[in-house]
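Before any comments, here is the structure.
Every protein chain but one is kept in place in this view of the complex.
Letters are used for the chains, namely A and B, taken in the order the chains are written, and counting of residues starts over at 1 for each.
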Amino acid sequence: MVVTRKIGIRTKGECDLIDITAQVKREVLDSGINAGTVTVFISGSTAGISTIEYESGLVSDFQGMWDRTVPRNIPYQHDRRWGDGNGHSHVRASLLGPFLVVPFTDKTLLLGTWQQIVVADFDNRPRSREIVLQIMGE
Amino acid sequence: MVVTRKIGIRTKGECDLIDITAQVKREVLDSGINAGTVTVFISGSTAGISTIEYESGLVSDFQGMWDRTVPRNIPYQHDRRWGDGNGHSHVRASLLGPFLVVPFTDKTLLLGTWQQIVVADFDNRPRSREIVLQIMGE
Partner (left out) sequence: MVVTRKIGIRTKGECDLIDITAQVKREVLDSGINAGTVTVFISGSTAGISTIEYESGLVSDFQGMWDRTVPRNIPYQHDRRWGDGNGHSHVRASLLGPFLVVPFTDKTLLLGTWQQIVVADFDNRPRSREIVLQIMGE
């Protein structure tokens, strides 16, 4: 059994982290599927999905890691060629990955208590984003 | 068809790498499902899942990469706020990701010969961990 749902969010860019755990829980509960997996996928090449303990200290620490590891202010061939100024956004998104798969039983996601599902929007401007939930199971 | 299994392990923390390939193989074989995927998921926000050629040289090289990329001894807002001392553990876990999906056919995981499934526990202390296996297929 397969149920497809979509979540729309607005992001501010530059590693804006959006907690979508409540929406994913609601859609799984509402899907009528008891046990299986939900694949959380973001279309687009400048955002990623992961889990984090969603508190402001770690949100800042996560952003700091990206600023050190894949800096904004170094030359990118993508920017030289297309002038988008978001070469770093693309590279960060490819490293993090655009998806997450979470198992559930009894219609309940098997997340830890301090483990939230987040969208990381790395683009260099505000965006409207659509996240696909592919809920599969029995 | 969906079968849920759990594996319990004990870890030493600070990027302790635990090879769980044998347990995952056993649970897939024992599930009664012939072909499909196993989603390996760790609840919690300071550990991750990946694959590696599990030999002591690479275990050390993988740990060295984390020490360079997401160092312990720099300031973390998480530590300043909560005093846990494991800000680096959280950031590492979010970058690596808490899950892996491996396909199988004829009840056999389609891993390479030198490709083992590992839990990376990044926390700063020994932990007991539970890994969920969501085995789906037909």
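Throughout what follows, a residue touches a chain if its C-beta (ideal position, glycine included) is under 8 Å from a C-beta of that chain, and two chains touch if they have at least 3 such contacts.
What you are looking at is a predicted structure, and each value in this text was computed from that prediction instead of being measured.
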| item | value |
| --- | --- |
| Touch with the omitted chain, as defined above, among B:G8, B:G57 or B:G83 | B:G57 |
| Where the missing chain touches subunit B, by residue | 35-37, 50-53, 55-58, 60-62, 65, 69, 95-97, 100-103, 105, 110-112, 114-115, 136-138 |
| Residue numbers in subunit A that touch the chain omitted from display | 1-2, 4, 39, 41, 43-45, 69-70, 76-82, 87, 90-91, 93-95, 97-99, 101, 132, 134, 136 |
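As a working rule, only the chains that are shown with their structure count from here on.
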| item | value |
| --- | --- |
| Rounded Å distance between subunit A and subunit B, as computed from the means of their C-alpha atoms | 19 |
